[in-house]
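Missing here is one protein chain; the remaining ones are kept as they sit in the complex.
Moving on to chain A:
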Amino acid sequence: MRRITLIMRDSVDPHLPIEAEVITPETLSKTVLVNVYVGNQKMMLSDVFDIRVDGEAAGPAATEIVIIGDASRVKRVGEYMTDGRILVEGNIGMHCGDFMTGGTIEIMGDAGDWLGREMLGGKIICHGNAGNYCGSGYRGGRKGVRGGEIFVKGDVGDYCGESLFGGVVHVMGSAGLHAGVNMKGGKLTIEGDAVMPCGDMFAGECTIFGHVDDFMPTFAEVGKVVENGRELTVFTGDLAHRNGKGTLRVGSYTRI
């Protein structure tokens, strides 16, 4: 087991973003002498973090990375991660866990935008809030998250689960605008409230236990179910789309 502890240095200019796609178990299980970009400057990882390495690893599976301090400007942590574990003892920046296929990322604080974008497998647990585009696709892409699980204990921003294609996105708080828009599969669950979810849904299952403020008129009511002691109204859609086969279940709703 190898544990790499990265402690954010105070000396880094707090206005500059840090591109750190090297912070993955694959890379750091071999070496910590790697480059990151701070703004447009190429720097060593050790210029940004105090690094402590304990033990030796037999590959990424036996590697744990712990990030301590406010890493809300550190982007792309855990990108293309395949195995192992990343623990963030604070906030993390944008694009955390992009394209990851395995392993676990646990964030004790808040996550930035695009958490787990286009993820294929593995697990992300965020104990705080997540930003916009949590568990989504990217600009123009047709397939978003294709597998894996994302759990957010707090609230998420807009466009959560956009173009969701497979896997699970579970939000315990509320979601912003347009959660589950363009959904093509998978499972999106929001325990709190949502605003205008699921437009242009193709397939998949979206459940919102709380209150929904307005959604497209092209969703047709098909019945009611009881889940977790809560009565949910079931809709199918989006019928504006030629083959809209999605399911939207809401606790309560108002349609404008």
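Throughout what follows, contacts are C-beta pairs under 8 Å (C-beta built on N, C-alpha and C of every residue); 3 or more make two chains touch, one makes a residue touch a chain; residues count from 1.
Following the convention adopted for this analysis, contacts and distances are computed from a predicted model.
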item: From "Membrane bound hydrogenase subunit mbhG", "HTH asnC-type domain-containing protein", "Acetyl-CoA decarbonylase/synthase complex subunit epsilon" or "Formyltransferase/hydrolase complex Fhc subunit A", the hidden chain's UniProt protein name; value: "Formyltransferase/hydrolase complex Fhc subunit A"
item: Contact with the hidden chain (one of A:Pro14, A:Gly140 or A:Gly229); value: A:Gly140
item: On chain A, residues whose C-beta touches the chain left out of the figure; value: 138-142, 241-242
